[in-house]
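Not every chain of the complex is shown here; the ones you see sit where they belong.
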Amino acid sequence: MIAFTLRDPAYAERVRASFGRQAFMTHIGAAIVHLAPGEVDISCLAKPQLTQQHGYFHAGVTSSIADSAAGYAALSLFEPGTGVLTTEFKINLVAPARGQRLIARGRVVKPGRTLTICRSDVYAGDNDAETLCATALLTMMQAPGLSD
Amino acid sequence: MIAFTLRDPAYAERVRASFGRQAFMTHIGAAIVHLAPGEVDISCLAKPQLTQQHGYFHAGVTSSIADSAAGYAALSLFEPGTGVLTTEFKINLVAPARGQRLIARGRVVKPGRTLTICRSDVYAGDNDAETLCATALLTMMQAPGLSD
Amino acid sequence: MIAFTLRDPAYAERVRASFGRQAFMTHIGAAIVHLAPGEVDISCLAKPQLTQQHGYFHAGVTSSIADSAAGYAALSLFEPGTGVLTTEFKINLVAPARGQRLIARGRVVKPGRTLTICRSDVYAGDNDAETLCATALLTMMQAPGLSD
């Protein structure tokens, strides 16, 4: 496994406070369910407002939590006084996102001074079974002077 | 310019009906503002629920309308009795998405029997000025037997 | 781990024969160094003809072996009488590709009837140490009737 260098002992508070200001995460009912250095999981429960035309989670929801999970995984390793911006991401939607719960597991693949590369795997399912429904590769930027 | 073959004379009704069933588009306040064969623009007005931690549109909103605009641009060229699925997409967020309005312009780049490649450019701004804030490349799949 | 269904007992011969017909792999000196269902590693030794302007492996070489490794990982799971086509891929170049050897480890993430999603991680280095220099996400298509 990869061992990361932690630059902010208060990383957890910083991540949770910033997440709390992402009003869009509240709007879709998303919550952080796991947080460790370089690792953030974000989960979201099924509700009618989040569906596409076939009744599954909309790809936009899947992408949104994949992006936030990876962004906060990156931020957890940043220095205090810096913020995170998503530069770009690519996502493959490998199976329909159906079930009661969607969970995105964001992980830092390669931390860097300017750019941090992350992966997010998104699983959909019910209590007893989860299926990989999306996998994403994302580039996050450490923005000095950005309050996060 | 590219001339597309239209396989469904009722494409506009089909696209609008399917879009109407994407509850997530309603949830974020998105609407189709342009529709032609191989072309769909989707717009969304700023509101607090759509923001990330710095007050801009969340990348998830940008991605969601970029994805739906491209998906419906593709569907407009599909045969009746087929549906559209997003296979994958990649998006570069090139500037902060700030302003009163976000608009995604989805365009078919290369139609195909199984896969249709699209581009979506997303602009943010106010009435008088628009800035490119994201550009995406997307792969859509024509799914026979899927009711859209 | 993922268990894959093998549809062609002669998969290894088929992969090696097809790889042997990829003249470009010979041109860059690439060879298959690991082959199992859903898994192919392709390696390439440093030589002046493969460099970019700073003397490292050119991103094109990195991408080429990442692509072929993933394509053959996919082909290893396909039915006899079908061929493989790369639909699209995304690659993050996370560190300079320097050293004596470059190795791409292609792995199937999600097999499918039409599309198979793969990952390729590329490592650069010498005998004693390897560094991740690129990570890619790729979509492969099973093409019936294509002789591979």
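In this document, chain identifiers A, B and C correspond to the written order of the chains, with residue numbering beginning at 1 in each.
In this text, a contact is a pair of C-beta atoms (placed from the backbone, for glycine too) under 8 Å apart; a residue touches a chain by one contact, two chains touch by 3 or more.
Everything numeric in this text was worked out from a predicted model, so none of it was measured.
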3 chains shown - copies of the sequence in the complete complex: 4
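In this section, only the chains that are shown with their structure count from here on.
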Separation of mean Cα positions, chain C and chain A [Å, integer]: 28
Inter-chain centre distance, chain B versus chain C - centres from mean C-alpha coordinates, in Å: 32
Multi-partner residues of chain B (at least 2 other chains): 87-88, 90
In the complex with chain C, residue positions of chain B that touch it: 87-88, 90, 114-115, 139, 141
Chain A-touching residues of chain C, taken from the complex the two chains share: 90, 92, 94-95, 109-110, 112, 117, 119, 132, 135-137, 139
Complex contacts: residues of chain B adjacent to chain A: 18-19, 21-28, 48-54, 58-61, 63-65, 67-68, 83, 85-93, 146-148
